[in-house]
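Left out: one protein chain. Kept in place: all the others.
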Amino acid sequence: GYATLDIQRERRKGFPEIIFGDGKSKEHLLGIFERLMRFHKKVVATRVNQEKASYLIASLKERYPTEHFEYRSDCNMFYWISHDYVEIKKTGYVAVVSAGTSDFSVAEEAAVTAELLGCEVKRIYDVGVAGIHRLLDKIEIIERSRVVIVVAGMEGALASVVGGLVSKPVIAVPTSVGYGANFRGLSALLTMLNSCASGVSVVNIDNGFGAGYYAATVMAV
Amino acid sequence: GYATLDIQRERRKGFPEIIFGDGKSKEHLLGIFERLMRFHKKVVATRVNQEKASYLIASLKERYPTEHFEYRSDCNMFYWISHDYVEIKKTGYVAVVSAGTSDFSVAEEAAVTAELLGCEVKRIYDVGVAGIHRLLDKIEIIERSRVVIVVAGMEGALASVVGGLVSKPVIAVPTSVGYGANFRGLSALLTMLNSCASGVSVVNIDNGFGAGYYAATVMAV
Amino acid sequence: GYATLDIQRERRKGFPEIIFGDGKSKEHLLGIFERLMRFHKKVVATRVNQEKASYLIASLKERYPTEHFEYRSDCNMFYWISHDYVEIKKTGYVAVVSAGTSDFSVAEEAAVTAELLGCEVKRIYDVGVAGIHRLLDKIEIIERSRVVIVVAGMEGALASVVGGLVSKPVIAVPTSVGYGANFRGLSALLTMLNSCASGVSVVNIDNGFGAGYYAATVMAV
Amino acid sequence: GYATLDIQRERRKGFPEIIFGDGKSKEHLLGIFERLMRFHKKVVATRVNQEKASYLIASLKERYPTEHFEYRSDCNMFYWISHDYVEIKKTGYVAVVSAGTSDFSVAEEAAVTAELLGCEVKRIYDVGVAGIHRLLDKIEIIERSRVVIVVAGMEGALASVVGGLVSKPVIAVPTSVGYGANFRGLSALLTMLNSCASGVSVVNIDNGFGAGYYAATVMAV
Amino acid sequence: GYATLDIQRERRKGFPEIIFGDGKSKEHLLGIFERLMRFHKKVVATRVNQEKASYLIASLKERYPTEHFEYRSDCNMFYWISHDYVEIKKTGYVAVVSAGTSDFSVAEEAAVTAELLGCEVKRIYDVGVAGIHRLLDKIEIIERSRVVIVVAGMEGALASVVGGLVSKPVIAVPTSVGYGANFRGLSALLTMLNSCASGVSVVNIDNGFGAGYYAATVMAV
Amino acid sequence: GYATLDIQRERRKGFPEIIFGDGKSKEHLLGIFERLMRFHKKVVATRVNQEKASYLIASLKERYPTEHFEYRSDCNMFYWISHDYVEIKKTGYVAVVSAGTSDFSVAEEAAVTAELLGCEVKRIYDVGVAGIHRLLDKIEIIERSRVVIVVAGMEGALASVVGGLVSKPVIAVPTSVGYGANFRGLSALLTMLNSCASGVSVVNIDNGFGAGYYAATVMAV
Amino acid sequence: GYATLDIQRERRKGFPEIIFGDGKSKEHLLGIFERLMRFHKKVVATRVNQEKASYLIASLKERYPTEHFEYRSDCNMFYWISHDYVEIKKTGYVAVVSAGTSDFSVAEEAAVTAELLGCEVKRIYDVGVAGIHRLLDKIEIIERSRVVIVVAGMEGALASVVGGLVSKPVIAVPTSVGYGANFRGLSALLTMLNSCASGVSVVNIDNGFGAGYYAATVMAV
Partner (left out) sequence: GYATLDIQRERRKGFPEIIFGDGKSKEHLLGIFERLMRFHKKVVATRVNQEKASYLIASLKERYPTEHFEYRSDCNMFYWISHDYVEIKKTGYVAVVSAGTSDFSVAEEAAVTAELLGCEVKRIYDVGVAGIHRLLDKIEIIERSRVVIVVAGMEGALASVVGGLVSKPVIAVPTSVGYGANFRGLSALLTMLNSCASGVSVVNIDNGFGAGYYAATVMAV
């Protein structure tokens, strides 16, 4: 068949396989989603566009009329939580810091992912270095978190500045926000990889999911 | 919330925050625009496409029926100037020089930005090096300016030629005009960064806004 | 011959041709230096390594035993100022801000160039964003300048932070300090080109000379 | 002066400034090292080559004849620990996993850094995917750690495989080991950024230091 | 004319020219297809999109109402096999291994191409390294093949892992599945070129056709 | 205004300004076309898409109902030749050689441009190295030309092979035909720049126009 | 320790681990070499420079005075074959074809590797496309092989031409021979990946070893 589910992933990694919605036909996506529902109590898919989401909801609602399926169109996430699912909340919180309003969608992907993985999240959005006092005003709430996600596009300098100010591990997410020599996020990516501040690690461009997941992993340490 | 306005920017930088229209939902864009209107007498947004502009005008006109909102579709700028706003004009003028007609939109973004920041602007368009006499005919008006913006795509050679001929600071704006090994403006960008002429500095590809802003900063020195 | 001097440059640009020492044989370098001495009272060469400098000094001292030739080995500049040269100092000063001690050589190239072009320079070194309070402590002296040069390697975030805090034109110089995904300065270069702060323009990687020259041009506006 | 020490860093980040030895003259390096010794009980410099190390030892031994200075030539680290320094060990251990013997130097930089920051380290070296059973044999000791560092060059696939097998946060360090289309580590870097396994974050190419530091940050969560 | 058919290719290469459907007008495509039908008993075109396929079928059916034309919309292949064509099957089989469901289309292009060239194919799909046990479960069937095709996107690590486990030649196909620093398949491509496992060779990004063809060539050795 | 015509170009270069249709609004395009018609007897625009062409024809036909305007939709060229224009044909012919049918559009742009500049053209299409006998069959007609244009995409090897076989100057045009590691023509471009055959020079990717123009220049030597 | 030998590799892959000499200290290299000698009858190291080779020979000769160690300085290979080793020759031969004399070292690495793996090799060197008759003269001996290795630098066109002429699998090895836009082999690499000829697969730049190994794998099919 077109898919070989990794049913053991929950045992190994503490969380079931999360479906990568991009590049899959909607039929494949549906097939995988449904099969995962049989083995788990929470199923999550990322990068699901509006069209695929509508198809998923229509098809799934027909078969599971009493279940609730959530689609977050602002960050393209689609998920289902069984009503008998019991969440075990992790101690402390994740701070999700973003540079500008244009980074909203990636920041939300990170925040929602972390929440789905049992973390509390505090959002500190649009505090980029063009007006650094906005960040300085919020530095305490960031330092009191257990792990920090910084989401920034254009030149991505925010990651270094946060990294220089707090002692917590910083997960930097470059976004593709920008144009020209931004080269679709390359600029912010290189910035973050070369950060002069210590305690900063990096995930892929626009990979809010990866950052949220990583934060949950650190929260579980 | 999705936005943290930088209200102090006018005090620090001499001009309020200018909204980057790209990558923002139209609702976020409207929300930020409106909130800035409460603190300032001039609000400017760049990279606003036709669809967002129509939404902004419709929504804003409803709430502020007596105000005038301007949309420059040829350079994607959207702005509002309060009727009781008093402009303080800067001495001298900015020369905006462009290589070809295809660079028009970026050149206008530079010119309009500088004008919105209180500068007089003289436009010298379509005088690229393929017919260099066109530039030599205009060199005096360029030299008499206080600062020069050169907008050029393809190989961007115009910046070096102007830089070799005038004593004023030259702000070079590479454009993405071209194809193939132009790599969406990379070619012109590298040209301008490696200029053999002295007195040339560079902003991002297609960043007419940045050049106009920079020119205003120099005019204020 | 191998060289066609641009004797008119002083008239056009306000300062004579400055020799690019790289890639020239030491004999060519000497020949050009000497010929420029006949037309001007100040002759400057950049990117002159130790070996070429020794050759220049030995040869020139033999022919002009009473003249003084200066070699700045920490920024590879070589110059001669005629004893009857009268400097006209420009009003105000240039602030040269650097991120780290490793950027010293490029920062000095900028500072010395600006000084040779008649500017007063204030140096604020090693105040990168990993310890941002160092910058905040100096922000007033920077804001009081007429033009700011920011020299930074690695991720180059300092340019954006300074650009967000001061109203003066900022000339950003990316340096090749760093390794790996720094790609010899590309990282800092892209950062500076994509700066979310307005009022920042950029020169080539390691181009301290270009920044110093540009600053002098702005000081003359 | 050439340096502005960040004395407050220990308070902010829990560990004093660590000197980046690359691109600094040996005199500057010595000056900074000595000044930091006055404020802290442990001073560390990375990327110190043999020549600079000899100069540092000779100069420092002369001034501090009773102190011990350590140079690790296999990972270019130079440090001093005051004899009255009292280490507070962190709970658990860091697993440092490397793909091949050629990655030794970067892996050691990571391990030594983590140790200097108070972590216990277990080294699992040369277990790359060309002979994956070597890794599978060690997977339990890796899973029992609190955080994992994976160091790999060439194609860097090891990071994904480890990430797929363990639940702990994985810090991936691409190395420049390889040739040709490796483009000095770019290949391994891109691999790690695009890992299909969740729970993997990345630091700069050859940045063993950054990974060791990050691990310590996570251990302190 | 717009085309010069390579009628001798079957004699030289053992298989007729296969048409590259991309970048050809539908009229040109039809013209070439028809002309090849006159010389061969099997005609294949790759990268034929839905629109061109419909045009081809409509036009060809009109002229050859008794012939069957097959369009595989999931891998964009279009072909015709004359009813009097007699296939000579090659000994053994090709294993086509894919990393994820998103790689389906490229994997099918490889599998169908190999089948059209007379090979038996076994498909082992969606066994990427994020859940490596899925691969280990299938390793025997892979080792028993005569040649292995590995199709993987994102970081493409699967090719190295397979290459480390089997003795058969591995043909690696990077796919453009992924985003951000994947740079449309560059990441997987570099991974595969730098594989630390021996016995791995690489074809172009998304070039399932090339891999299937190569496998058939090896099967004929 | 938005345009500064280079009326003297015909005198300098032997042919009037040719309009670059890309990136110009249709109104600007029309304006420039019309103004050039006043000064010259032949006006040519390249990269004119269907939509702009329809607009041009409609508008121009209205104003000049007796003139003929030609649009070549297969190579996006639009031109007008005054009925009283007298062509002076150049001696000999240009050979335009293409690798595959997919390169048709660029090859035609080259051929039509050369024809518009008074050259006779012989087309030898679809003779790429995958079936090299097709080229060898035509080598005499190529050698008898005065200058050769080679148009090839994918890996662009045809340019080297032709360059190795003929003594005439070869102008190589890389096309963006291909996918994946072709990087929109970069592959063919690099091939042609690094040709081991002597007597090959290169123009931009997909720049059939440039090659046709260059050929005419050589024919005039 | 610094190394975890993969003793099972011979069983899995049919040949023991081959040591990658680059980036290993000479002590590590020696240690690994010696340990492998205990488990196998043939030990091979690649990318061993002259200095390391001398150290290895001196050290190994001291300990194993009766054994013969071979160093091929023209392709940097170092190996030992136990005198009681019995080679099982594979049927047929590998054709190693090179474009120019400058590719000699990589071609030899391929040829020697294949020979060490039990293959007969025929060398056809310096038959690049600048003088294609040299290749055509040898095409029969190439077609009669079981697998072909093509080694070429600069633009690497030879791989496509050979691929177009023979029916055997072609393994293409790009070399870093060339300069400028060759970008250390990138040009030839891209050429080979985008080959319009079918039946061509590619290994890393300068990876003669990988090609020789792959050929042996195919010979064993």
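As written, the chain order gives the labels A, B, C, D, E, F and G, with residue 1 at the start of each chain.
In this text, a residue touches a chain if its C-beta (ideal position, glycine included) is under 8 Å from a C-beta of that chain, and two chains touch if they have at least 3 such contacts.
On a predicted model such as this, the values are computed, not experimentally measured, just so you know.
May I ask which residue of G:20, G:79 or G:104 touches the chain that does not appear here?
Of the listed residues, the one touching the omitted chain is G:104.
Among the options B:36, B:157, B:171 or B:205, which residue touches the chain absent from this view?
Answer from the full complex: B:157 touches the omitted chain.
Of the residues in chain F, which ones touch the absent chain?
12-15, 18, 146-147, 164-169, 171, 189, 193-194, 198-205, 210, 213-214, 217-221
Contacts of chain G with the missing chain: which residues?
So the residues of chain G touching the missing chain come out as 74, 100-104, 125-127, 130-131, 133-134, 153, 177-182.
What is the set of chain B residues that contact the non-displayed chain in the whole complex?
Residues 99-100, 128-132, 154-157, 160-161, 163-165, 178, 180-183, 186-188, 190-198 of chain B touch the chain that is not shown.
The rule is short, and it goes like this: only the chains that are shown with their structure count from here on.
Taking each chain's centre as the mean position of its Cα atoms, how many Å separate chain C from chain D?
35
Measure off the straight-line distance from the CA centroid of chain D to the CA centroid of chain F, and report it in whole Å.
The separation of the two C-alpha centroids amounts to 56 Å.
So which stretches of chain B touch two or more other chains?
Residues 189, 204-205 of chain B each touch two or more of the other chains.
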